[in-house]
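Taking it in order: structure first as structure tokens, then the write-up.
Only one protein chain is missing; all other protein chains are in place.
To keep things simple, chains are lettered A and B as they appear, and every chain counts its residues starting from 1.
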């Protein structure tokens, strides 16, 4: 008995360590990093002597405006991604459409091999510059993770649970809404988080087609060879991306059904 | 379009090779670093949380932001492009290598030790071959991701096909803008698919038949 308990000890501590600690780390560390680096930026911004270009590019109203554009691009595209990819994923796991699922995923995979900047450029040539072109490009780019995870998530639901649902007299839609989607939820949300990260990062390229966003600070920095602009533009984008990733994690946590 | 390609075929081929060259070198380098780091992480389990956090955060930093950060340090050109690509390529390999190496059945490891294999032999003959399919999958992700990163790095004069895309953007409305963008984009897709095909082939050749899915 005594040695039984002892062999158990390392197992128990490692379980404590691996699973929850990793999750906790990823929920605590990123916001701390974001907050402290942003603080450094604020202090630098208030104390450094800036030349006129820096002054105008990093003026608070400008930064807020670019940030707002960046967030708008991200949010609108992410919503569009979810609105398209989740229903598409559901359709591709129903009835006869099921056989098309691997094909669609393969095509989407190939599409993902296209460089984001190329996609943005081509769309701009076809649809002209501007916010909505940016949204279309980002939406296209963000589709795959959600689509793929919706399909795998739904396919991963234990078929006996679906049958049990039908057995209780639920309609097919009832089973989908009350059994399948909640159970596939965590997988789908993981896809949404991946998409969010892709979209917020790619939105930095939107400036090339006048769709706005924080990328403008970097491009100005590069074309005028202003190191401060390159660095702080990059830092601000990175902070936003980390924040968005963190929000994705929170979303994942709160949409997880209890008991799963 | 064909005329455009035909006129510049030498140059396009050159840039395609440059693109492939940049990505392959950076990914190869990243793979070595990723696997080496993973071996350390597996030996010192305390580092795993750190490694996962660093991977997640690293992958979150947008490529364009990284290019902006590296530029002041490394200057314009291939050097920045290489490090930007290699930076991202490390994480999928690292993440998968940790998962793969840790996933090896502990009884197999004990069995190997019980047969008289030293730690290096256990790593090289048991752990790595068994983790290889997972590492290989990470390698494919790295490779695909890197193709796009390399295209973005062309904005700071990195080598490869991305340059065509940026030329297309600056000449927008001009006669050849679309041609440039199409050549750049399609070129990258083709290189990416070819590279993936080669990696798949490598997988067929190197993953033991006994553990192939």
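Just so it is clear, contacts are C-beta pairs under 8 Å (C-beta built on N, C-alpha and C of every residue); 3 or more make two chains touch, one makes a residue touch a chain.
Assume contacts and distances are computed from a predicted model.
Note on the omitted subunit: UniProt lists it as "ABC-type quaternary amine transporter", one of the names in "ATP-binding cassette, subfamily C, CydD", "sulfate adenylyltransferase", "Cytochrome c oxidase subunit 1" or "ABC-type quaternary amine transporter". Residue B:115 is the one among B:13, B:44 or B:115 that touches the chain missing from this view. The residue from B:38, B:57, B:70 or B:126 that touches the chain not shown here is B:126.
Although one chain is not displayed, its contacts with chain B can still be listed: residues 107-108, 110-118, 121, 126, 129-130, 208-211.
Following the convention adopted for this analysis, only the chains that are shown with their structure count from here on.
Centres computed as Cα averages put chain A at a distance of 20 Å from chain B.
Remark: chain B residues 45, 48-49, 52-53, 56-57, 59-69, 71-72, 144, 147-148, 151-152, 155-156, 162, 165-166, 168-169, 172, 177-178, 181-182, 184-185, 188-189, 192-193, 196 touch chain A in the complex.
Residues of chain A touching chain B in their complex: 14, 17-18, 21-22, 25-26, 29-30, 33, 110, 112-119, 121-122, 124-125, 197, 200-202, 204-205, 208-209, 215, 218, 221-222, 227, 230-231, 233-235, 237-238, 241-242, 245.
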